[in-house]
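With one protein chain held back, the other chains of the complex are shown just where they sit.
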Amino acid sequence: MSIRVGLLGFGRTGSLVAKEIVNDAELSLEWVCRKTIPTNLNYASHSIGFDDNFAPFVSFENMSKDFLKKYPVDIVIDFSSSAAAASYDILAKAGIRIITAISKYAPEDFIRVQKASEITAVLASPNITLGINWLMIASKVLKHIIPHADIEVVEEHFRDKKEISGTALKLATQLDLEPNQHVNSIRVGGIVGRHEVIFGLPYQTIRLTHESVNRAAFGTGAAFAGKWLYKKTAGLYTMEQVMHEKFLKKITELNFY
Amino acid sequence: MSIRVGLLGFGRTGSLVAKEIVNDAELSLEWVCRKTIPTNLNYASHSIGFDDNFAPFVSFENMSKDFLKKYPVDIVIDFSSSAAAASYDILAKAGIRIITAISKYAPEDFIRVQKASEITAVLASPNITLGINWLMIASKVLKHIIPHADIEVVEEHFRDKKEISGTALKLATQLDLEPNQHVNSIRVGGIVGRHEVIFGLPYQTIRLTHESVNRAAFGTGAAFAGKWLYKKTAGLYTMEQVMHEKFLKKITELNFY
Amino acid sequence: MSIRVGLLGFGRTGSLVAKEIVNDAELSLEWVCRKTIPTNLNYASHSIGFDDNFAPFVSFENMSKDFLKKYPVDIVIDFSSSAAAASYDILAKAGIRIITAISKYAPEDFIRVQKASEITAVLASPNITLGINWLMIASKVLKHIIPHADIEVVEEHFRDKKEISGTALKLATQLDLEPNQHVNSIRVGGIVGRHEVIFGLPYQTIRLTHESVNRAAFGTGAAFAGKWLYKKTAGLYTMEQVMHEKFLKKITELNFY
Partner (left out) sequence: MSIRVGLLGFGRTGSLVAKEIVNDAELSLEWVCRKTIPTNLNYASHSIGFDDNFAPFVSFENMSKDFLKKYPVDIVIDFSSSAAAASYDILAKAGIRIITAISKYAPEDFIRVQKASEITAVLASPNITLGINWLMIASKVLKHIIPHADIEVVEEHFRDKKEISGTALKLATQLDLEPNQHVNSIRVGGIVGRHEVIFGLPYQTIRLTHESVNRAAFGTGAAFAGKWLYKKTAGLYTMEQVMHEKFLKKITELNFY
């Protein structure tokens, strides 16, 4: 039996995430909630290349206790926008777990995220990819094993990305680096996203690099997080926590010699 | 009080290691044992750029119970050759711990290593650098967190390095990769040494890279291993084990969220 | 006045190329020729996100002297398949220049390419991107300036790409390298395409790397080639030739000191 998933948001990333959920044998996509529904389109399935009718669209206005009774899900994944947090109370009270990848919450919306987390399990992480979160944990451990290493972060993105990458800032925080001094931002052409952490020792250099091929990576990460969250009780979690738990489990179990 | 160290071998790598030991505040270099001692040279200190007289040379023939009583050490670090294992019995019986970075032991010599490890703590690792061993642990953990990733190892070395790098082979073993298929060897110019492990997922790529600047990295690693081994009881250890222990400790202690 | 372009092929790459042609101020997309035309779709413009009606579809069967009179073009760009060469005679006789990016021609089709090039200007290059062709010229020059350098090619592509990359083979040919020994193929995850040429000297290493972000790069290259070919007389050209000419022009004109 697979985990039933509802998806909030169906923009460029949302539709890629939908596809990843459908392709994951352990998950099933039950419905997709979006702001405006095209008049002649009833099913998300068609938009992502399937002929069958499944994953009906629902508008945010029609998201209600009754809807959730008729179309029950175990988990909701949110790739829409800050405002969608208005629906979290209904979701939480229906016993649904929530995964949100919204990059920036308005303060009043983040209060809603926190309130929901008192009732159900909520995971909130703007960068939900496996790779970046693994890199976060692995880098931090390395820094504490060799505290005398010099560390720099290099992040590369497409020309029009204005601000310093949020992921690079988070890496800097985890590594106790002053971003203004130690995060180097490269903006050229159409690079999807590349993050590199460089550890310099007198006689050796270690580089950890994460390259994004496309945004569907968020879908894989959300699916991974979904399976993890499915077994959790109420509380506010992050993707770093998922990765930390996996890391600890593997490093304890595995035999290295 | 610092840990007293004796060094076996004073070739190209040995002398760099000697320097690292001297520069480490927690270690003191007591003597250096080498095959032939230049007639007008009594102290290793001079060869590595110090004016003071310390770290006297001793030949392998004069390595004895009496010598060790007169020049006591806590740890011996071996960067000489397989044959030096002949002296391990004397060292072990004097209660000295042994770190050996010999790349290939003759079978009869390895038996001596094992015998010594029944009496004292012995750490044997051909690639004793911090970076490579961290990379070994981190890669293996990553592989087990995302088992569906494709993995390739690329190793780059100077033109004249004949065989596939021993470190790359070890990486392959740890990652369950068939070396003939998944280790790519590049031989060009004067590259000191570069190892890269590539993890490919459908929408993202992770690269872990270790670049050697120079062979003194072995000295840093040996010093690191020395402090770790100092507290250990009899047994045969590896550098992966040192790194695994550090990794486990940090991942348990650190707060990631 | 812009150069009028007809496009053969409207697959995954073809439709990206169509978009690039439309977005190029010096080019105008007049029509798109494809095997089967969806019943309810008359204009390529709709498929690539425009509301206006332009770039009508035409089937290969209807490609004729009359059609070309009614819908005249200056250049045809071919991203379809080997068989499309059957139409080259009609195109050539109508005075249209041809750019083809077909990777592998059946022998009888390549004869058609050659025959057409006796009547009109034809440019044939499987990898028509600017970057790769620049890299080809630049690497070859470097090799001849420092003939004692060791050279290796590394190519990385997505897991399912079976054969060694055609571009890597061409690089090897230009650099006089035996592909079996000096081209290293990495197949992991979803890497779109990465080619690296490594030049190793005893004390320095030079790396030239080309990374594909997406296949629309073929469109930019085709547009670039189109403007170049527009002024050429009958003959068979390659993208290397375009790049060589540009290279020679710039290196002659520019002031470096």
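Here the chain labels run A, B and C in written order, and each chain numbers its own residues starting at 1.
As a working rule, a contact is a pair of C-beta atoms (placed from the backbone, for glycine too) under 8 Å apart; a residue touches a chain by one contact, two chains touch by 3 or more.
Source: prediction; values computed, not measured.
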item: Neighbouring shown chains of the undisplayed chain, as defined at the top; value: A, B, C
item: Among A:17, A:44, A:142 or A:191, residue touching the chain not depicted; value: A:191
item: Residue touching the undisplayed chain, where the options are B:6, B:189 or B:226; value: B:189
item: Residue of C:39, C:180, C:233 or C:252 in touch with the missing chain, whole complex considered; value: C:252
item: Among C:136, C:172 or C:222, residue touching the chain not depicted; value: C:136
item: Positions on subunit A contacted by the hidden chain, ascending; value: 149-152, 154, 156, 158-159, 184, 186-191, 198-205
item: Contact footprint on subunit B, counting only the chain that is left out; value: 189-192, 213-214
item: Hidden partner interface residues of subunit C, rising order; value: 129-131, 134-138, 140-142, 144-146, 174, 199, 201-217, 219-220, 238, 240-241, 243-244, 246-248, 250-252, 254, 256-257
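Operating definition for what follows: only the chains that are shown with their structure count from here on.
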item: Distance between the centres, which are taken as Cα means, of subunit C and subunit A, whole angstrom; value: 37
item: Chain centre separation in whole Å, for subunit B relative to subunit A (CA means); value: 40
item: Multi-partner residues of subunit B (each touching 2 or more other chains); value: 199, 201-205
